[in-house]
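The complex appears here minus one protein chain, its other protein chains still in place.
A, B, C, D and E label the chains in the order they appear, each numbered from 1.
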Amino acid sequence: MSANTTALVISAHSADFVWRCGGAIALHQERGIDVTVVCLSYGERGESAKLWKQEGMSLAAVKAARRDEAENAAAALGVSDIQFFDVGDYPLDLGRETQDRMVDVIRKVQPQFMLTHSQWDPYNTDHMNTMRFALDCRMIAQAWGHNPGEKVLGAPQLYLFEPHQTEQMQWKPDTFLDITPVWDKKRAAIECMQGQEHLWDYYTNVAQNRGNHFRRNSGGQSGGRDCRYAEGFQSVFPRTVDQL
Amino acid sequence: MSANTTALVISAHSADFVWRCGGAIALHQERGIDVTVVCLSYGERGESAKLWKQEGMSLAAVKAARRDEAENAAAALGVSDIQFFDVGDYPLDLGRETQDRMVDVIRKVQPQFMLTHSQWDPYNTDHMNTMRFALDCRMIAQAWGHNPGEKVLGAPQLYLFEPHQTEQMQWKPDTFLDITPVWDKKRAAIECMQGQEHLWDYYTNVAQNRGNHFRRNSGGQSGGRDCRYAEGFQSVFPRTVDQL
Amino acid sequence: MSANTTALVISAHSADFVWRCGGAIALHQERGIDVTVVCLSYGERGESAKLWKQEGMSLAAVKAARRDEAENAAAALGVSDIQFFDVGDYPLDLGRETQDRMVDVIRKVQPQFMLTHSQWDPYNTDHMNTMRFALDCRMIAQAWGHNPGEKVLGAPQLYLFEPHQTEQMQWKPDTFLDITPVWDKKRAAIECMQGQEHLWDYYTNVAQNRGNHFRRNSGGQSGGRDCRYAEGFQSVFPRTVDQL
Amino acid sequence: MSANTTALVISAHSADFVWRCGGAIALHQERGIDVTVVCLSYGERGESAKLWKQEGMSLAAVKAARRDEAENAAAALGVSDIQFFDVGDYPLDLGRETQDRMVDVIRKVQPQFMLTHSQWDPYNTDHMNTMRFALDCRMIAQAWGHNPGEKVLGAPQLYLFEPHQTEQMQWKPDTFLDITPVWDKKRAAIECMQGQEHLWDYYTNVAQNRGNHFRRNSGGQSGGRDCRYAEGFQSVFPRTVDQL
Amino acid sequence: MSANTTALVISAHSADFVWRCGGAIALHQERGIDVTVVCLSYGERGESAKLWKQEGMSLAAVKAARRDEAENAAAALGVSDIQFFDVGDYPLDLGRETQDRMVDVIRKVQPQFMLTHSQWDPYNTDHMNTMRFALDCRMIAQAWGHNPGEKVLGAPQLYLFEPHQTEQMQWKPDTFLDITPVWDKKRAAIECMQGQEHLWDYYTNVAQNRGNHFRRNSGGQSGGRDCRYAEGFQSVFPRTVDQL
Partner (left out) sequence: MSANTTALVISAHSADFVWRCGGAIALHQERGIDVTVVCLSYGERGESAKLWKQEGMSLAAVKAARRDEAENAAAALGVSDIQFFDVGDYPLDLGRETQDRMVDVIRKVQPQFMLTHSQWDPYNTDHMNTMRFALDCRMIAQAWGHNPGEKVLGAPQLYLFEPHQTEQMQWKPDTFLDITPVWDKKRAAIECMQGQEHLWDYYTNVAQNRGNHFRRNSGGQSGGRDCRYAEGFQSVFPRTVDQL
């Protein structure tokens, strides 16, 4: 339909946006769509095991290291804007103050679509709390009486990006995005994540297999569109179209 | 993506295609996409109460009357091709022979997308059996070893159109189609259904309310696209896209 | 079974009780059952777009206007008691204090049945938070050790009234209530909602179509009970009966 | 609403009606509602292990023994009519001929409500096939064009009675029926099932615990209606009511 | 696999661990596995109706009585450690402080498996809140950056024990544990619950019927393992095995 110009990613921890939608970010940035990434936390307590195993590590040092990695990855993906809310992790503090900050960002960005975590994640409640938080903030940003005079939000799609162990998360992708043109950028961003090297090949495998799913659904054995790497997304809201 | 050129509707009874996707049919026909409608039965036993209440009615007469109505409705919608399989209803005979006929049609039409009934319908098992039948036939049409030499089917989307009492049918629309430009055609087709006049206003209400849903999802209170009439569809398979 | 004498509606915003269960309220009031309506908020921030589009509007003025509308609607429905908790909206403040106020009301009313929002609503998290809040408060009101000496609550049914875009809300009605005798009152109450005129016909359509569902389930083509307007409800708890 | 006068039970094997709805049968019979029980099979192959362990047993002898048990149980419950379709079990033959026989019975009985098995049963596919079969037959019995001239069926509720290992069957009761007044009859009927003595206490436990559920839902700790034995049922279709 | 040496039960109210997993506790204790039970509250407000019906009862007296019962029951089961968090009930206070206390316990115990309430419970939101709380705490206990230097938690299974009215709780057991060898201990513990005598036979019935389910799944009619009493559990996480 109308050309999208901005998008917003809400990432619970500072690496999530890389594994889960790095391809989507790079692809849309290449097409002139500015993507803002908000990292609610650095994943400093819960997703930095490798750093903490080092001698003499401190919370500040872990945060700094994680921030560096995330900024490098964002640069590799061509992200136009990355913000760190630093609200703590395991658990995230998603109270009223964080909510207001996020609503401010949403209103400023006016995203045509948003991306965040899955609805259920028994391994990592930060993830599912972030999804609920994204729904709350989207709703508040639409309210004419919240900071009256500001431009209110429309009705952007909220895509849930791929969680780890998808089947345990009640996550079912309804959209496969071809990220072949930007795969090199995604892999480069992935390799910025020094602390989680055990996941580099894991998410390369995921991207290749999602490429297979793309091909299967775009034409199958009779010859679908070629696609070597893809990402999957689950839509929360229905689409509105002029043609099926 | 690529321009669609053909579509296929599989309708359990001869009136279903009108209520449930008449707008989609008319809209795509207007845009040069040829829509083939297959009516598996006339609904002669189970959906013709008004006719059967007449004195001296026979099965042949009911079928003829229902066929007339369906052909008139198809003409009103601009359907390029309507076929009647006449396999009986309540229950439909969906055995191997009907399957082979349907696969032949699918292969001939090579639809870019297909439409049929919901997955569950405890009121009307013909409807849910038709959905399973559509999956069977789509699969067979993709098989290189079925009538080798014929052109095999690709991987068309299967849309499930709106059932009666949606919430009882586990049906959740993920796509709203704006049918405002062709509403007059749909209403005209609806009025061809002389035997089911009690449903004319019902499905007009549905179309108006789906229009509200379209607006809510295309922009909401901040000003979505206008849309006065819409139809809803549930996709069975994921979409493959180049942009979110 | 035993005659009900009181009922309680918990409405997130001040208009919800009108669209979603105005018929049930009017019908039971006519039969001598006193219905108490609690509006947790006026929907002053999130559901008053039309007011906010006016020049020089203030929060106080929006609240006053919304309160007027709600009181007028309540009067049209014959509501015996309407209370405004004014806890803010988008989001609602449903903390311990609000909880205690609500438990006090529940204990005072001793409702034979309660009505509130659906369990899931990704568009409007106030709605689904209200459902959880209602469960919390019902439970506390049953506790013998909460304000010992007060009369504890029995085990009233909790009906979930109809949300907007039912299929997106995982809402499945199991009970249709014939509101034909009080339809004029419901329409009058609806027309009190000056700020949401775009929904008047929408909910009239809903009522008519639920009437169709009532007829279909009370007898179908063989001649069900007539019913021109109905409302649908989903029960949270099982019924206890002496006869099927 | 209107007084029910007849009911119909569709039981896959000849003992199912006893364990699963013997109380409902006896209770309604006592109140003048004639209950017809159709046993599709004797459970002669799959549910007669104890008989088959006897020396020199034959299929005919098993059937005769099972029929005796079922007739005795039916007598104990006061069943007005019990019919044995004898279509074989493990698996049942539910083809077109069985369907036509069942539709004839349904039309003759004109039940105000029907009872049958749960929708899912991975242990016993006869059970879930019977549920689908009941939906098929109910639909056909409603068709004006099936044996025109006969009285068509209205829209009776279909209750799914309690399966073994409820949680594995996706069965969720929404209705608890107090069977205390007829418990002695149910226990007597249960004791007619000589071949399945290991289930006598099992279903007594079930009835007692369902009594607890009845009390919990009719008033809880604040004093619900007393009830010592109950049965649970899941409704397939919504109820239509004049009062909540 | 490797021998388990410790387990942890998180019980919302002080009696829950008895009804729901008393057998599992006694059985594992007998085998040298130390089980720690944390009672978040005494159930002093919501689950002590019988006590509150006595003249002149106070909150402190109810708590003391409930604590005595729980300690007696724990002794009957051979529990190695029982702790009372006393965070209030109806509702529980599960804020950051309670979370930190629980994480400390988890880290100290280093359980090979954990047990807690079901994911959904509309009757008792304390129960479902406890399940979410258990997920939160398990996650935090795994975080290397939470109290760095402490031993972090591995990936213990979280079993959801049997709720009351299982079918209303979306609870589906995937594991049946034979508790026949310790049934006498469980019954003794049950009888310590003087205030809830109405549940003694209820949970005896449950244990007997779960024994039937054990036998059915361990061999069925062809001769499964004998088992007279069992408990059922639902696993949250997948198992990792070396053999199917």
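Convention: a residue touches a chain if its C-beta (ideal position, glycine included) is under 8 Å from a C-beta of that chain, and two chains touch if they have at least 3 such contacts.
Computed from a predicted structure; not experimentally measured.
Student: Tell me the shown chains the invisible chain touches, ordered by label.
Tutor: Output: missing chain touches A, B, D, E.
Student: Write down which of E:His28, E:Arg45, E:His164 or E:Lys186 is the residue touching the left-out chain.
Tutor: E:His28
Student: Looking at E:Ser41, E:Gln157 or E:Asn205, which residue reaches the missing chain?
Tutor: Answer from the full complex: E:Gln157 touches the omitted chain.
Student: Can you say which of E:Asn72, E:Asn147, E:Gln170 or E:Ser218 touches the chain missing from this structure?
Tutor: Within the whole complex, the residue contacting the unshown chain is E:Ser218.
Student: Which subunit D residues would touch the chain omitted from the figure, given the whole complex?
Tutor: Looking at subunit D, the ones touching the missing chain are residues 44-46, 48-49, 52-53, 57, 59, 62, 89-91, 122-126, 168.
Student: Against the chain that's been left off, what residues of subunit A make contact? List them.
Tutor: 49, 123, 164-168, 171-173, 198, 201-202, 205-206, 208-209, 212-213, 216, 221, 232
Student: Take the complete complex as the reference. Which residues in subunit B touch the chain that isn't displayed?
Tutor: 99, 132, 135-136, 139-140, 142-146, 148, 152, 158, 236-238
We adopt the following convention: only the chains that are shown with their structure count from here on.
Student: Fit subunit B to subunit D on CA atoms, both being copies of the same sequence, and give the resulting rotation angle in degrees, nearest 5.
Tutor: 120
Student: Using CA atom averages as chain centres, what separation in Å is found between subunit B and subunit C?
Tutor: Computed from C-alpha means, the inter-chain centre distance equals 36 Å.
Student: If you average the CA atoms of subunit B and of subunit E, how many Å lie between those two points?
Tutor: Subunit B and subunit E have C-alpha centres separated by 52 Å.
Student: If I count partner chains per residue in subunit C, which residues reach a count of at least 2?
Tutor: Within subunit C, residues 49, 123, 142, 144, 152, 168, 173, 213, 216, 221, 232, 237-238 contact more than one other chain.
Student: Are the chains arranged, by touching, as a line, ring, star, complete graph, or other?
Tutor: other
Student: According to the definition already given, which pairs of chains are in contact?
Tutor: A-B, A-C, A-E, B-C, B-D, C-D, C-E, D-E
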